[in-house]
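After the structure tokens below, expect a handful of questions from me.
Only one protein chain is missing; all other protein chains are in place.
To keep things simple, chains are lettered A and B as they appear, and every chain counts its residues starting from 1.
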Amino acid sequence: MQKLATPSNRAQGRSLSKSTKYQASTATIDSSSESMMTAIDIANFNAFYGTFQALHDLNLKIPRQQVTAFIGPSGCGKSTLLKWCNRMNDIVPIAHATGSLKVGDRNILSRNTDVVDLRRQVGMVFQKANPFPKSIFDNVAYGARLHYKISRSELYELVEWSLKKAALWDEVKDRLKSSALGLSGGQQQRLCIARAIATGPEILLMDEPCSALDPASTARIEDLIFELRRQFTIVIVTHNMQQAARCSDRTAFFFEGKIVEEGATEDVFTRPQKQQTEDYVTGKFG
Amino acid sequence: MKDPINEPREYRNDARRKMFSSSFSVTCLLVSSLAIVVLATLLLSIFSTGGGWLSAEMLTASHRENNPEESGIGQAIIGSLVICTICGLAALPIGVGTAIFLEEFKPKNRFLRMLHGLVQLNINNLAGVPSIVYGILGLTAFVYMFGAFSPIRVNDQPDYEIGATYSYQTKTLGGNYVRFPATPKIQPFFEIKQPRQVSSSEGQPFKLNVVSATTDAAEYKDKLEETVILGTKAELTSHNGVESYTTQTLGGTTVFFKAEPTYSQFAKILEPLMVSDPEGNTFELNVLSKSDAIPTNPEVLSKSVFADSPDPTKRSSASIFRENSFFHMHLPFSKSVLSAGLTLALVILPIVIIASQEAIRGVPQTLREAAFGMGATRWQVVRSAVLPSAIPGIMTGAILAMSRAVGEAAPLLAVMGGVLGTTNHLSSLMDKTPVLPVTIFKWAGDENQGFEHLAAAAIIVLLAFLLLMNSVAIFIRYRYEKKLA
Partner (left out) sequence: MSDQSLGQGELLAPPASPRREFRPRSSKSSKRWQAVVVTGLVFCALVSVFTTIGIIVMLVVESWGFFADDQIEIWKFLTGTKWTVGQTQGELSYGIWPLLSGTLRITGIAMMIALPMGLISAIYLSEYASKRIRSLLKPTLEILAGIPTVVLGFFAVKFITPYMLEPLGDFKTFNATSAGIAVGILCIPLVTSLAEDALQAVPNRLREGGYGLGATRLEVTLKVVVPAALSGIISAFLLALARAIGETMVVALAAGSTPTLTLDPRMPSQTMTGFIVETFKSESVVPGTLSYFSIYAVAAVLFLITFGITLIGQIIRMKYREVYD
């Protein structure tokens, strides 16, 4: 595995304050400062569906500009945690959570969190590709149109940039106006990634983005994830341990609503500290 | 010990069971096919009765009493189209809005959730309310507006009105009609035709009852102090410095009510004045006194009238004439196409809501998640992700609801009465009009046999219209499905 650990200053300088303007970084920041290295800071976090407690007292720091993988058997709560990171659980009426979940320096669980603003900064890619029944262009432009005052030419530039980032541009540049539903499954998923990065997020959450794809498409998405981490903090939930090993820097192993072990991917897979982790990564259960 | 399963037993007759099963299948098929037989019989009987009566004249002519050969459904077709348009314009936005609210804005709060559920239950129940009940609601809420305004009678001007111009019209000695503008004035007398608020000389307000002279006033024998006979004239007077009408009740109390300027039914023509004819030419009207010789020149005759005089043979009375512009409106709506359209909108509203809800529910949750994940507000999610995918379903449901509205007769009978024809063309929302289903109903019940055939012909037109609407619905569904795939 190739490791590119140097974070770029450019992305780091982006402020996460509420009235964010996206500007190239001018400030010089001590990159060793721990709080600036942490994108998401989870402390004493509990999540519930009604009376069922899905997550128990989690503590986890997700570092910037790295890929963090959540692994674990189904029902262990990893998707739940991911969805709390941009408050997607707001759609579920019975879901609630306690503790602290900080993105930047804000506890996003607080009542007065602006979820619209939060979701601009914390983008999400879902298990199944879910393009809107619109043209490819309109799909990618969707978020930008929601969030920015933007001219047509700038929008075009942004769409092109995002599609290039998502490694889809060459395949769709001649048919931007045709329906996104005409794309193949893998292309649709990359379109969803392009759509997510076009809003200019700080963090990208990916909820098993490859689970519905064939191996070839999976490989392309994995490559993409590997490239994208230069600019985005990526959190990926996956069932597939090989995938976690291939494309993540850090790994957290979840079991029955708790984080059993967390650390550098290499360590978790090759030198697990806990018996449960070892059993899982070696395929004894899961 | 023997296992009970090894006991010797007789088998139930397999062949018989299988025979029952297959014969039931045949019975089912036969019964189900009855629907096809019924439909075929219905269509055949209607086509054989009315097919021969379909003609271009029949499609354009209007109803003629006792003359089915020359009657037609021209006005009814236009009336049905206009009423359905109003109905659609009212029901579709409200229905789709309600559906969006119910499906996409589910509250989290427990109490609000309960209210939400109640609204949903209420809508499902409204779908089961007989349409005649909606008709009565329309009559009460739109035609009479719960009696909040004085009812509108022929030749009376309503309390609240826009888009109507009043003039007096009279016939010249030459036989043509001329008009001159009318202005409302406080009339010296006021004829009491309906119950109204009055006050006693002490200023105590109460409601004045009106009994018709023929009715036995016994009904009001305890309230004679508050009752007058229909048509009692009230005189103009000044009461506490306000121009008021006053009259005495049957019980002998004096009552007052404020005088409002109104148009008198008739105007006296005493001196020459500027008039216009229906073509819009303006000229001065010659007014002849009783003793004047009648001019012989027809040109002059057409511009002359007698001055108002006691001699009925030599009198020209100018009577009030109302011209309605296309935006003519008044409160209450009275028996009008607007009332009818709104009533039908209430009838189909639950259908539109339920169909739209189903269409919205059919939109995959992943699309909503996608839009939410991008930071869209709930409404942005609805507008940009949910509605575009739900539109074909909503349109299909809407058209089916509209086709229900086209065929509804009962609510229209309640709201507009059994109108078969009107002398004027439909020119404003306040006009009455015949409509297809009511026309069919009245003709089907007509004693003249010819109207039976005409009703069947009208049914063919109605069914053709419904078929057209349904084809449009299928076409829309097909097109959108293709576009989305």
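Methods note: contacts are C-beta pairs under 8 Å (C-beta built on N, C-alpha and C of every residue); 3 or more make two chains touch, one makes a residue touch a chain.
Keep in mind that this is a model prediction, so the values were computed, not measured.
Only one of B:105, B:283, B:327 or B:475 touches the absent chain when the whole complex is considered: B:105. The omitted chain makes contact with just one of the residues B:59, B:81, B:126 or B:472: B:126. The omitted chain makes contact with subunit A at the following residues, 19-24, 114, 116-117, 120, 144, 146-150, 154, 157-158, 161, 164-165, 167-171, 198, 200, 219-220, 223-224, 226-227, 230-231. Taking the whole complex into account, subunit B touches the unshown chain at residues 17-18, 20-21, 24-25, 27-29, 31-36, 38-39, 41-42, 45-46, 49, 93-95, 97-98, 100-102, 105, 119, 121-137, 140-141, 144, 146-147, 151, 219, 346, 349-350, 353, 375, 377-380, 400, 403-404, 406-410, 413-414, 417-418, 437, 440-442, 444-445, 452, 455-456, 459, 462-463, 466, 470.
In the analysis below, only the chains that are shown with their structure count from here on.
Within the complex formed with subunit B, the subunit A residues making contact are 86, 88, 90-91, 93, 115-120, 123-126, 128, 130-134, 142-143, 146-147, 179, 181, 192, 195-196, 199. Within the complex formed with subunit A, the residues of subunit B that make contact are 106, 108, 113, 364, 366-377, 380, 384-385, 388-389, 483-485.
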